[in-house]
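With one protein chain held back, the other chains of the complex are shown just where they sit.
Should a chain be cited, it is by its letter among A, B, C, D and E, assigned in written order, with residues numbered from 1 in that chain.
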Amino acid sequence: MITVTRRYAFSASHRLHSPLLADEANRELFGKCNNPFGHGHNYQLEVTVRGPVDATTGLAVDRETLDRLVRHAVLEHVESKDLNRDVPAFAGHYIPTTENLSLEIFQMLERSWRSEFKGDLPVLEKVRIEETARNIFEVHAHGQA
Amino acid sequence: MITVTRRYAFSASHRLHSPLLADEANRELFGKCNNPFGHGHNYQLEVTVRGPVDATTGLAVDRETLDRLVRHAVLEHVESKDLNRDVPAFAGHYIPTTENLSLEIFQMLERSWRSEFKGDLPVLEKVRIEETARNIFEVHAHGQA
Amino acid sequence: MITVTRRYAFSASHRLHSPLLADEANRELFGKCNNPFGHGHNYQLEVTVRGPVDATTGLAVDRETLDRLVRHAVLEHVESKDLNRDVPAFAGHYIPTTENLSLEIFQMLERSWRSEFKGDLPVLEKVRIEETARNIFEVHAHGQA
Amino acid sequence: MITVTRRYAFSASHRLHSPLLADEANRELFGKCNNPFGHGHNYQLEVTVRGPVDATTGLAVDRETLDRLVRHAVLEHVESKDLNRDVPAFAGHYIPTTENLSLEIFQMLERSWRSEFKGDLPVLEKVRIEETARNIFEVHAHGQA
Amino acid sequence: MITVTRRYAFSASHRLHSPLLADEANRELFGKCNNPFGHGHNYQLEVTVRGPVDATTGLAVDRETLDRLVRHAVLEHVESKDLNRDVPAFAGHYIPTTENLSLEIFQMLERSWRSEFKGDLPVLEKVRIEETARNIFEVHAHGQA
Partner (left out) sequence: MITVTRRYAFSASHRLHSPLLADEANRELFGKCNNPFGHGHNYQLEVTVRGPVDATTGLAVDRETLDRLVRHAVLEHVESKDLNRDVPAFAGHYIPTTENLSLEIFQMLERSWRSEFKGDLPVLEKVRIEETARNIFEVHAHGQA
């Protein structure tokens, strides 16, 4: 068994504002990130898969298949977007913190996984997002973090 | 003579859209970056100064003075902001491409330089902005690039 | 469940010398790192916490609380310090190798954790120190490394 | 218990071509990487060991011993080499994908481990190879990935 | 005036061997890099252009035009290639050291420049290649380095 990780990049904007909190509480909680017009980041996304190495090809995952899945399931929905207004999952009902974005992207990948990778291999092991050089988020399969 | 460069970081959002072009021309020219709701970046800013080394202190520039100048003249105006709507220089009249942002930041620094650095030393030599890992912009003193 | 990692940086000096070994054995074991006057590093510290995402705030950990804890419990004690002489834990009785420094910092954080994070969440998952670009150390909760 | 990771670098060339597939299938599967004359990479290798910290030395692993082991068991066989033709393990019978290279390097280290590290400590925990900034591979002890 | 730099990456293999020197002299001069079967690198290429910022678009260079030029003039000829055998400029008559590769790439770009950038702007200012994290090469316009 081996893990293979591919790195992708996308740029997007977001505003941190909870509809469940008053304006004052939002400003106190999120500080500058609550700025009404939003701000943005270069997100670095890593997708980690786990599986055995195929004896014929020497590969644990076909790069082209993985790239197509990540592109269609994730990148096309977030690249150069405003996460609050352009991504349906965040439109209104919850906040595009990078915690929520990581969980959402893990689910976006999981929903498309079976249609691309028949036979259940490789498995989706981990999603990691570097929001800035100081903030990193990881979601592991089975919530085992 | 020596140059000293300090690195700073800020996150902001922008939308590339020229008021001098039709919507269709904007979409063609800026592609995804013309997305109506904007997107964002982690900008890395480098400020380079040039001067002699002081014999008593061994310094070419006082770090605290430079940091205060950069913070007041630049960072407070762009950190966690929407460049199109929050920065007066870009509000309406021109486009927050990183070319224009670099020129604007060079001027922001120049306008405050004399009040912080009496006696004309050190001089402001260069402003460099890394917008993403693939796009880098530099403005040099005297436009000599 | 998700993990959130914050990166911090500090610069310090240390000298590797074991009081339990003769001078010659120290020189042989630690080589250049046994230099009597010491040397130093830019340490990069990563603190990883694990917890559920709060439904109201979209956060797994309040950044400000974590930063304050790391600053008071760790950074103020090591930033621009001589680890051998300025840090009580290393003053005399054991050697500030980065192995020991990592274990010590994990304990410094653990001792302050309960007073900052009521209710036991998030948990302290991992401390990671990059001493140089070639040497990396990790301490995991429950010693499971 | 703690983990210590050392980073090493080597440059090598490889050609991805499976002897079990027709030329056309190889071209389709490996694309540019099937180019007859091969191409190359700067591989970044990380070796992670796990063990207790020695009370006398403050170390979990002697750096010099680990470096010598990695140099003799791995680096001398791959540094500035053509993996297809210069490395016996790949000469003919299987394909130097970085999946296979990672597994092979893990085994190269394991075969020499006992002769360098008497008493079974530290243990070899993980081998990680960064083939390019976009492709990362990990092999963990006990195949638990 | 401003400079805009775009970063590109390609992987290739090469062998350092001068046809003007005896085998023994080649081995002594190039060491491991003279290995008969070659080795390879992940080359990082930076192309820097210089020009005024267009008042309508806020750009100093159209990204799409620059990318197409770099792709057609350079990347398609070196990506996943063996520089000694796949690149006509190096086939036989001179050695693919990264010095020569940098000069060759500067000329490849210059030959196509006029057909893409009418009106002489922006100008090609610099080509920079990072061969490994330790070796960097730059060619400037007018040979002024």
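Heads up, the rule we're going with is that a residue touches a chain if its C-beta (ideal position, glycine included) is under 8 Å from a C-beta of that chain, and two chains touch if they have at least 3 such contacts.
No experiment lies behind these values; they were computed from the predicted model shown.
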Query raised in the report: What shown chains does the left-out chain touch?
Result: B, C, E
**Report entry** Sites on subunit C contacted by the missing partner chain, in the whole complex
**Finding:** 9, 11-14, 32-33, 35, 37-42, 79-82, 84-86, 132-133
Query - Residues of subunit E (touch criterion as defined above) contacting the omitted chain - result: 16, 18, 20-21, 29, 31, 94-97, 99-100, 102-103, 133-140, 143-145
Query - For subunit B, the residues touching the chain missing from this view - result: 1-8, 46, 50, 53, 55-60, 62-64, 125
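Here is the rule we go by: only the chains that are shown with their structure count from here on.
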Requested in this report: Could you see whether C-D or D-E has the larger number of C-beta contact pairs?
Outcome: D-E
Query raised in the report: Which one chain sits nearest the middle, judging by mean Cα positions?
Result: A
Query raised in the report: Between 0 and 180 degrees, and as a multiple of 5, what angle does the rotation take that fits subunit A onto subunit B by Cα atoms?
Result: 180
Requested in this report: Report the chain pair from A-B, A-D or D-E that duplicates the A-C interface, where duplication means over half of the contact pairs agree by residue number.
Outcome: A-D
Query raised in the report: How far is the middle of subunit C from the middle of subunit E, if each middle is the mean of its Cα atoms, in Å?
Result: 43
Report summary line: So, in whole Å, the Cα centroid of subunit B is separated from that of subunit E by 29
Query raised in the report: Distance-wise, how many Å sit between the C-alpha centres of subunit A and subunit E, to the nearest whole number?
Result: 35
**Report entry** Where subunit B touches two or more other chains at once, by residue number
**Finding:** 133
Report summary line: Those chain pairs meeting the touch criterion are A-B, A-C, A-D, B-E, C-D, D-E
